[in-house]
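All protein chains but one are shown at their positions in the complex.
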Amino acid sequence: MSTVSGREVAVSGAGSAAERRPEAARGGGSAPGARAVSAPAALLRLLGSEIGLTFRRPRNIAMLAVLAVVPVLIGVALRAFGGPDDNDGGGPAIFTQVTGNGLFLTFAALSVLVQLMLPVAVAVVAGDSVAGEAGIGTLRYLLVAPAGRTRLLAVKYANAAVFCLAAVTVVALSALLAGLLLFPAGPITLLSGGTIPLFDGLLRIGLVVLYVAAGMAALAAVALALSTLTEVAVGAIASTVVLVIVTQVLGVIPQLSGLQPYLLTHWWSGFDGVLRDPIATGDMGQGLLVFAAYAVVFGSIAWARFTGKDVTS
Amino acid sequence: MSERTRRGRAMRWGVPVAAIAVVAGALGAGPVIAAVQGEPALPERTAEQLLADATKATRADVKPMSGTVIQTASLGLPGLPEVAGMGGTSPAALLAGSHELKVWYGGEGRVRLALPGRMSETDLIANGNQVWLWESDANKATRIKGADARQGAGPEKALPTAATPQLTAAEVLRRAQADTVVEVTNTERVADRPAYQLVLKPKDGASLIREVKLALDGETFVPLRVQVYARSAAEPAFEIGFTSVTFTPPAAENFTFTPPAGAKVEERTFGARDQESGAEHDRAEGLRETIKTVGEGWTSVAVLPFSEKDLKAGLSQGRGGGQSDGQGSGQGGGQGDGRGGQDANAIVDALLKSAKPVSGAWGNGRVVQTKLVSALLTDDGRLLVGAVTPEKLAEAAGRR
């Protein structure tokens, strides 16, 4: 500790000299625009701080760990008990294929996790982003720093999107490793019956990761909008999760099948288009448009709410 | 509240309102653009000219093309519990909800049909005399022998209910007879292409069908969409049409198929799949001869000697021969494929549960009515089916 504080003293000694310079530069009612840092660099610095905060937070690390463990559990279960017997048609065929080709564990794990676990993880981070800061009072200090409301919101959303990509990547990588360790690997049989080499298969996994992350980022916009409505983070998180579940229930009611193309959850599993031959770019493109529409609508709601709101906590 | 803050707030909330408007606009843009461009873009044609052109186009080689077909069925079948949400590769699932079918047509007997499901796909690939049925769910490739795609519409018929627009259109064209009011419009847009629309309305009020609309591509006369409207609903009860179509030759890879390593490979002969169903097939052939039709045109009623037991047996076994002869557009819907046996049983159970007992001078029986088709199963062992009101069925039951 003594060495640390010794360093501190040395640093502050150097700091006082460093500090005087900007003060002198600003002295006598200097122009407010005279900045030592460019606006994009400052924005990146805030984003870096935000990302650092997200990935250093024990809760978020725990969620990522759970997301990483699930594909391994699925793999181990399939290895131990074999795939579902294809004659009784008990499970989706994708699980049967895992035992033949480890790469399919990635698709199988994502198709399972995209239903609820990934959305929950995203809801926790994005739903907490504004409401959580308001709840512990750090929001007012960020705003008087001054972070700027629009700027802060943009950084919050970018951070949520980064977390989405990270969460999906963690699942994919964990599933890929577990699949390669537990099962044989080789050329991938597409859903259309064609076969592509292993390397192409890995590229397509990359596409799947990007698509699913985009879908999660659309949910993050919804969670962010809810997050600006409350100072109780749990409220924003829970309402996002409830919304996801309600949407999924709506999606499976046959009488409401006309509603499906408008539901966010309907498009999440659209990543199977990557496994078709040719790749179903039309369907997946439509999915990406739906994601973008959700992000724009709910992002703008979040913006309108957050820039006009009195911060009272 | 100061004037400035109030105005600021209104302007802020204007942004999400505008965003919603833009998204809603993008969703509605298709119909709006269609409406704006609804001025006659195509030269006028009479129904006869159009039918002639269409028939010519159907007979001649269709240009190579590819596209996406959406089939929507809202037949009003009473309660199909399991089947409706099945996701799509089960043929029985086509009876309810909305389904997507990808079509590639390369000319010269090269066809690929793909029925995508969630994390699964069913493909039918025909390349000359090479015909493969690939079911990713079962990891099974079936080579269908004895079918040559160059001879007529064999492979198209092999894929059960979801036929291509061409096939369905040909069926509708045959019905354009004296008992039909035929109209033509030249302002339709289907799959973003200008199209003619042929509207066929049955004159007989006993028909359950209000009208059948057939959209033909303005340039190639390829049928792009078929809609069947029931009298009881404003939305089409059955619709099959392209949502996107391009008339450029698709990549050759679409028509080559090699069973992937590790897949089960089976062989079947088209028409008589295997030994066990051979007898069944014969029985079905025999059945075809015993079918009588009462009435004509839109209101014709098929009369079959049938009992409830036969019905179940017939559906859960191989495909009966009865449905390919075009007796009623909805009739094929009641018939499944061998793979859909369980589903078919579920449908039959559901249907029978909802059947209403009826009686008349002809005897007693039970009647099932959907939006497009009524069926009457009499206690004396006859099944009457037609796209007509139950009253008309009862009338037909009286005319022995």
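To keep things simple, chains are lettered A and B as they appear, and every chain counts its residues starting from 1.
Note that a contact is a pair of C-beta atoms (placed from the backbone, for glycine too) under 8 Å apart; a residue touches a chain by one contact, two chains touch by 3 or more.
In the analysis below, contacts and distances are computed from a predicted model.
Engineer: Considering only the chain that is not displayed, what protein name does its UniProt record carry among "ABC transporter ATP-binding protein", "Na(+)-translocating NADH-quinone reductase subunit D", "Multisubunit sodium/proton antiporter, MrpG subunit" or "Glutamyl-tRNA(Gln) amidotransferase subunit A"?
Structural biologist: "ABC transporter ATP-binding protein"
Engineer: Which residue, A:P146, A:P197 or A:P261, contacts the hidden chain when the whole complex is considered?
Structural biologist: From the options A:P146, A:P197 or A:P261, the contact with the absent chain belongs to A:P146.
Engineer: Please give every residue of subunit A in contact with the chain that is not shown.
Structural biologist: Contacting residues on subunit A, toward the hidden partner: 1, 4-5, 8-9, 11-12, 14-16, 18-19, 22-23, 26, 29, 32-33, 35-37, 39, 41-43, 45-46, 48-49, 53, 56-58, 136-138, 140-148, 151-152, 308, 310-312.
Here, only the chains that are shown with their structure count from here on.
Engineer: So how far apart, in whole Å, are subunit A and subunit B when each is placed at the average of its C-alpha atoms?
Structural biologist: The computed centroid separation for subunit A versus subunit B comes out at 41 Å.
Engineer: For a test of understanding, state which residues of subunit B touch subunit A in their complex under the given definition.
Structural biologist: Result: residues 8-9, 12-13, 15-16, 18-20, 22-23, 26, 68, 80, 84-85, 96-98, 100, 114, 116, 118-121, 123, 125, 132, 134, 136-139, 141, 244, 251, 253-254, 257-263 of subunit B touch subunit A.
Engineer: Please give the residue numbers of subunit A that touch subunit B in the complex, ascending.
Structural biologist: 86, 89, 92-94, 96-97, 100, 107, 111, 186-187, 189, 191-195, 252, 254, 257-258, 260, 269, 272-273, 275-278, 280, 282-283, 289, 293, 296-297, 299-301, 303-304, 307-308
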